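The complex appears here minus one protein chain, its other protein chains still in place.
Chain nomenclature is as follows: A, B, C and D, assigned in order of appearance, with residue numbering initiated at 1 for each chain independently.
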Amino acid sequence: MNTSVSVKDLSLAFGTVSVLQDMNLDIGDGEFLVLLGPSGCGKSTLLNCIAGLIDVSSGQIFINGRNVTWEEPKDRGIGMVFQSYALYPQMTVEKNLSFGLRVAGMPKPQIAERVTRASEILQIGALLQRKPAALSGGQRQRVAIGRALVRDAEVFLFDEPLSNLDAKLRSELRVEIKRLHQKLGNTMIYVTHDQIEAMTLADRIAVMKGGVIQQLDAPQQIYNRPVNRFVAGFLGSPGMNFLEGQVEAGGDAPDFVARNVRIPLKGYGFGIKGAYTGPATLGIRPEHIGVNTGSGWPFSAAVEVEVVEPMGSDTLVWARLGGQNITMLVSSERSPRVGEMVTIGFDPMRASLFDGANGDRL
Amino acid sequence: MNTSVSVKDLSLAFGTVSVLQDMNLDIGDGEFLVLLGPSGCGKSTLLNCIAGLIDVSSGQIFINGRNVTWEEPKDRGIGMVFQSYALYPQMTVEKNLSFGLRVAGMPKPQIAERVTRASEILQIGALLQRKPAALSGGQRQRVAIGRALVRDAEVFLFDEPLSNLDAKLRSELRVEIKRLHQKLGNTMIYVTHDQIEAMTLADRIAVMKGGVIQQLDAPQQIYNRPVNRFVAGFLGSPGMNFLEGQVEAGGDAPDFVARNVRIPLKGYGFGIKGAYTGPATLGIRPEHIGVNTGSGWPFSAAVEVEVVEPMGSDTLVWARLGGQNITMLVSSERSPRVGEMVTIGFDPMRASLFDGANGDRL
Amino acid sequence: TDLEVTHWWTSGGEAAAVGELAKAFDATGNKWVDGAIAGSGGTARPIMISRITGGDPMGATQFNHGRQAEELVQAGMMRDLSDIAAKEGWADFIKPKSLLDSCTLDGKIYCVPVNIHSQQWLWLSNKAFEEAGVAVPKNWDEFVAAAPALEKAGKIPLALGQQPWQTTLVFQVLLVALAGPDAYQKTFGDKDAEFAAGPEIVRVFKAVDDARKMSAKSNVQDWNQATSQVINAQAGGQIMGDWAQGEFQVAGQTAGSDYTCLPGLGVNEVIQTGGDAFYFPKLSDPEKSKAQDVLASVMLSPETQVAFNLKKGSLPVRGDVNLDAANDCMRKGLAILAKGNVIPSPDQLMSADSLNQVNDLFVEFFSNPNLSADDAQKRFVDIVSSAD
Amino acid sequence: MHDRVALSAIPAARIEAGPQGPKPRHAFSRRNIFIYGTLIVVSLYYLLPLYVMVVTSLKGMPEIRLGNIFAPPMEITFEPWAKAWATACTGLNCDGLSRGFWNSVRITVPSVIISIVIASVNGYALANWRFKGADVFFTILIVGAFIPYQVMIYPIVIVLREIGLYGSLSGLVIVHSIFGMPILTLLFRNYFASMPEELFKAARVDGAGFWGIYFRIMLPMSLPIFVVAIILQITGIWNDFLFGVIYTRPESYPMTVQLNNIVNSMQGVKEYNVNMAATILTGLVPLFVYFVSGKLFVRGIAAGAVKG
C-alpha cells in the first residue's frame, strides 16, 4: 500500500500551548483513517495542519509523496467537510458546489458535468436550486460532502461531519459515507469523537489524547486489545467495566483480587513485559460477561441485580462486584429483574489488565 | 394508581399554526413518562404547557387533581430541567440551587438544609461554590436537576436534559436519573428524541408526531408491537427493516410478497380488523433476523452481504432482499465478510405488518 | 429681585454695552441675570420663543423691534407697558416716533426700544486706498471706480461675509442709497411689484451685481471677520451697519484718520430706524413684574442711553441726551437723524417670512455667478408681489 | 518557535529534505505592507484633526495668524486652555466652560441612567414578555428614530408645558430618554432576545416574576450591552446642544452651549486657540469614556447590537 498522506515529526503550538507533539502518521492510499479522541485532544488541529489551514510549528507533511508543508490548501489536492457544514448560505446548492471551480476558471461545461456527477452520487439532484437554509441537516451535510467531491480531491478530510445531526440521520449518513468511500476509493481522514462512527467506518483508527496518538490500529484490534486504560474506556458503549484491585501470585497463574473477589488470570495473555504483580485495573466489556449462562466460565460469581436498562434489543444489567459497579449486556428476552440474584461469569482471555500506576496494558 | 398529571382536551396554536390538537393524557402518580418524537412534533410545547410557560389555547391541565390551567409556573408544584441546562451563569451552584427558594422567601436554615440534601443526592457537594462556567457538562446537568430537586416538586419535567452531552456521559447520567426516580418516586415527564433514553427510562412512552400522540404504552410493547409504521420506524437503532409489497392469499395463511420473495405469514397475529390482502409493508427488526443460524425459520433466504458495519460488540450486515435494503445485527464474532453469501431467516411472529395506505398496524 | 434677561449680544462691543445696562439695573438693587446666547438671532430666537410659549419665560428679552414678536403679543404673552410709558412720558422723548410705533399694537406699548441702528454705511480703510494709490472715495460710484486699483494692489475691493443677512443688507442699502427712500418705501412698504420691476430697481440690481464682483474674493463667514479685513487694510471697504464701528473702536482706530464712514453710501444720506428692543413676558410673580418696570425705565434713562449707545456704536432713542463723547461717524448719524431723514426698518414693514425669502434670493445671487441680475430681479418681483 | 538544536539532536528524526516547519513569512510581505500601510495612512487622516486641535490650542494668536495649522507650536502656551476653561466670556459671564461642566454632569448622569433604565426594561419586555400590540409600538418607535429632532421640538414643548416640567432638569431628562429610546430599545431587545430562552423559563419555574427575572437574572448577564448603551448615551447627551439649550434655563446650560457661545461670540478676530482648547475640553469626557472602554464597546456590539 502506497502512503497517501504522511505526517513527519509534526509539532504544533499556539503560542506557548503545545497542541501536537512530534506526531508521525502514515496513511495508506485509499485508506479510511479515523482520528478519535476526546474534545480538545487536537484532532481538528491535526486535520487543519494537513489541510494547510494552520501553519505547522515544525515537521513536514507529504501528500502523495509531495512535500506540501508550505503549500496553499487549494493546491494540496484535498477536499474538506466541516462539522458546521460551512455552506455559503446565500448561494444555491449548485453555486455552493461550483463556486470553487468557477473561481479556478474551469470551463462551464466541465463544471456542469462535475456538479451533475457529484449530485448523482449524493442524490441531491433535486436540491440544486435550493439555498442551504431550505435544506434539512442531512441534506446540508450531503452538499458539504459534494463540495469536496467536485474538487476531485485525492484526499478527503472530514471534521466531525455528523456530530450536528440527530442519531437517526447520523446512522444513515454513516452508511452513505462508507458507500462513498467504497465507490471512490479515495483516502479519507475522518475526525470524530463518536466511537460508533469510528468503529463502523475506519480501516484504521488513531486514538488521540492530549496531542499524542495513543494507539493506531484496526477497529477490532483497538476494541479488543486496547493499549491502555484510556483507549479501553474511550471505546465501547456501554463502556468497559473497570475493577480496581491487585494482581497477586496465584496457583498456576496470577490472580486478580478486588476486595473479596479473586479472579484467576489463567489464559490472560500478558504483554511483552510478562507477568506482573501489584496494583492493577481489570477491564471487561459488558457483552463479554455471561449472565446465567451455565458454569463453564473460568470465573463466575453470584450478584444481585440493581438496575435494569432495557435498550431495545439488549438490556443493560447493573450489579456490584467486589464493591464496584459492573454492567452486563444481555438479550432483552432474557433480562433478569431488579433484585434477582444472578450468576455472572467471564473468560479472563477476554479481559484487559492495566497497570495501576500508568494505565498501560499489562 | 392515582393520576398525578392530567391533560384534558388540550389544544395549542401559535397564531394560525396548530401545534397540539385535542390532547388527552393521564399520568399516574410516581410514573416515569417519556415523550418521544421527532423534532418539531410538539414535545417541548406540551411540556411548556404543563409547566405553565405557554398559555394553552383551549383545554385544561390538572396536577394532583388541582386545575392549574391558569396558574403561574411556580404555583404548580413542578420542577423543570432544560436541555441547555439554563443555569444562571452569574450565580454559584449554591445560589443557582437556592434561587427559587430565596425568591419564595424561605428562611435561610431551611434553604441550607434543602440545598445540602439535594447536593448529597446528586453528589455535587464539592461544587457548591463554583460558577456554572467552571463545571463540566455532566456536572452542569446535575446542578440543573438539583434545582428542580430543592423545590420539592411533585412533578419533574425534563426537556431533553441529556442531548447536549456526549454519548458516554449521556449513558451515565441516564442511569443516575433512573436511580433518582427510584429513590424519590416522583412523577416524571421526560422529553427526548433519543429512543435509547426512552426505552431505558420510561414506565410508559408516549410517541408523538405532529402534535398527536401516536401510541402510549410500555417500552417493550411499543418496541415489539408498534401501532403504526411511524412508531415502528422511530424506535430501534439500527432501525427496523421495511419491505414494501403485497399481502396475498396463500396456503393456510396469507403470504407477504415483495417482488420475487414470498414470505408466509403463518403465526402472525393480525389485529382486530383481521386478515387483509392488498399493499402492505412488512417490518422486521435487524436483531430478529438470524444469519446462518440453521434452517429452523418459517422463512429463510440466501443473500449476498453488501456492507458490514462493525459496531463494537455487534456488527450490522447490509444485504438486499426482494430488491430492497435489509440489515441484520449479528454478534461481531460471527460477522460475515462483504461479498459472502449468507442464509437469513426470521419468524413472522416477530414481524409487524402495516397497511400500505395509512401505515396502521394490521 | 433677580431678573433674567436673554439676548444675543456676545461680541466684544456688544457685551460691553450690555454690561452698561446690567450695571444700571443692578444699581437699583435688583440683579441682572445674564442669559446670553451666542450666534445671532437665528440661534437665540427659537430658544426665547420656546421658553415663552413653554411657560418658562425670562424676565426680559431682546428682539429686533418690529414684527418679530407680534404674535407673542397677540397671544397675550407679553406685558403691556402702556402704564409706565404714560407715566414716564416715553412718547415725549423717544425720537423718532416711529420707534415707539413699532412697539405699539392696538394702541398699547409692549416693548422698550433701546437704540437705533442704521445699516446704510460704507466703511472704508484709508490705508488700503493709500496703498492702492487712489484717493479715499466719497461715494459709491467713486468706490466702484477705485475697485480695479485696489485689486491690482492685491486687495479685496469689498469685504463681505457669507451669512445670508449680510448679502440682503447690501441690497437694501444699495436700494435706499441709489434709488432713494421712496423707492424703498414702495418696494418694502407698499409691496409694489410693478415698481420693483421698474428701471430704478434695475439700476439697483446692476449695482448689486457690481458688489458681487467686487466681493468675489471675500472668503469669510462672519461680518466681523469682514470688518477686520477692512481694519487690516486687506479690503477696501465694507457695507455694514453702524455696529461695525464697535469693531474699529476695539481695534483702536479713529474715524477720519484710520477709516472713513459714508452714511447712505455718500449718495442718499438717510438712516433706517431699526434697532433693538426689549420685551417683557408676563410673569406670575408680582415682585418680578415690579422689577420689569424698573428695568424698562432704567433702559430709557438718559444716562443709560448714553453709556449703552457709546459702547454699542448705535444711536440713542432719546433726542434729549448729551452725546459729546460721540465720535465723527456717530455725529454724522445724529445729524441725519436730526434732519429727520429716517426710514423704517424692513422688520417693521415686511414679515420675517418674506424677508427670509429675500434673504434666500440674495444669498443665492451672491454665491451663484450664473444667476444674472435680470433673473434675480424677476424673482425679487415675485417675492414682493406675494409678500405680506 | 521550535528549538532547532534540540530537534537536530533527535537521532531518529525522519525529517526529509524540502520545506519543513512553518511557512516563512516576511514581516514586510506585500500583504503586511498593504494592511499596515492602509491602516497607518487612514489613522493619520483620522488623527489629523485631533492633532490640529491640540497644536492650535497650544499656540499664541500671532503664531496662528502667521504659520500653518499643521506646524507644531514654536512656543507652547497653556493660556488658551486656561482662558477657555475659566475666563472666556459669553455676554456678561466670563467664567468660560467651567460653568457648563458641572451642568453637563448634572444633565448627563441622570439622563444616561434613566434613559438606559427605561430602554432596558422596554427591551426586556419586548424580548421576553411579548404582549399583544407590543410590536406595533416598537415599530412606531423605530420609525421615530428617523424623525428629525426639529419636528418634535414644538410638540414636546407643548407636552412638557402641560405636565409642568418645562425648563426643569427633569424635563430635559425626559427629552433625552425619549430620543434615546428607539435605538437603545432596539439594542436591548436584540440582546435579550439572543439570550437563551430556557434561562428565562427556568427562572419563571423558580418563581421569579417580571422584575425578579430582570434584576436577578438578566441584569447581571447584560454588562456588555449596558456598556454599549452607556457609551452611546454619554456621548450623545454630553454632546447635545439643541435640547440642552431649548429645554433648560441658562443656569443649567450644558457645556456645549458654553462652547457654542465661546466659538460663536464675535470678538473681532476669532481666537482659534481658545476655540480649539474649548473644543477639546468639551470633548474630553466622551473621549475619555471611549478610550477607556473601547474594547468593551466592540464586544458589546458584537454581543447584541448586530443580531437582527
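Rule of thumb we're sticking to: a residue touches a chain if its C-beta (ideal position, glycine included) is under 8 Å from a C-beta of that chain, and two chains touch if they have at least 3 such contacts.
The rule is short, and it goes like this: contacts and distances are computed from a predicted model.
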item	value
Among "Sugar ABC transporter permease", "Multisubunit potassium/proton antiporter, PhaE subunit (TC 2.A.63.1.1)", "Heme exporter protein C" or "Dihydroorotate dehydrogenase", UniProt-listed name of the chain not shown	"Sugar ABC transporter permease"
Given A:Gly42, A:Gly59 or A:Gly79, the one touching the chain that is not displayed	A:Gly79
Which residue of D:Ser111, D:Ser177, D:Gln233 or D:Thr248 touches the chain not shown here	D:Ser177
Touch with the omitted chain, as defined above, among C:Leu3, C:Ile49 or C:Leu349	C:Ile49
Chain not shown: contacting residue from C:Asp101, C:Asp192 or C:Asp360	C:Asp360
Interface residues of chain A (partner: the chain not displayed)	48, 51-53, 72-75, 78-80, 82-86, 88-91, 99-100, 103-104, 147, 151
Chain not shown, touching residues in chain C	41-42, 45-46, 49, 53, 68-72, 75, 162-164, 219, 221, 351-353, 355-357, 360, 363-368
Chain D residues that touch the omitted chain in the full complex	35-36, 38-39, 42-43, 45-50, 52-53, 56, 64, 68-70, 118, 121-122, 124-127, 129-132, 134-156, 158-159, 177-178, 181-183, 185-186, 193, 209-211, 235, 238-242, 256, 259-260, 263, 272, 275-276, 279, 282-283, 286-287, 289-291, 294-295, 297-298, 301-302, 305-308
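FYI, only the chains that are shown with their structure count from here on.
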item	value
Mutual neighbours - chains that touch chain C and chain D alike	none
Between B-D and A-D, the pair with more C-beta contacts	B-D
Rounded Å distance, chain B centre to chain C centre (Cα mean)	90
Chain B and chain D, separation of their C-alpha mean positions in angstrom	53
Residue numbers of chain B (touch at least two other chains)	none
All chain pairs that touch each other	A-B, A-D, B-D, C-D
List of chain A residues in touch with chain B within their complex	39, 166-168, 171, 174-175, 178-179, 182, 193-196, 199-200, 219-220, 223, 235-239, 285-287, 307, 309-313, 316, 318, 329, 332
Sites on chain A touched by chain D in the complex	8-9, 11, 24, 55-60, 67, 69-70
Residue ranges of chain B touching chain D (in the complex, touch as defined)	48, 51-53, 72-74, 78-80, 82-84, 86-91, 99-100, 103-104, 144, 147, 151, 159
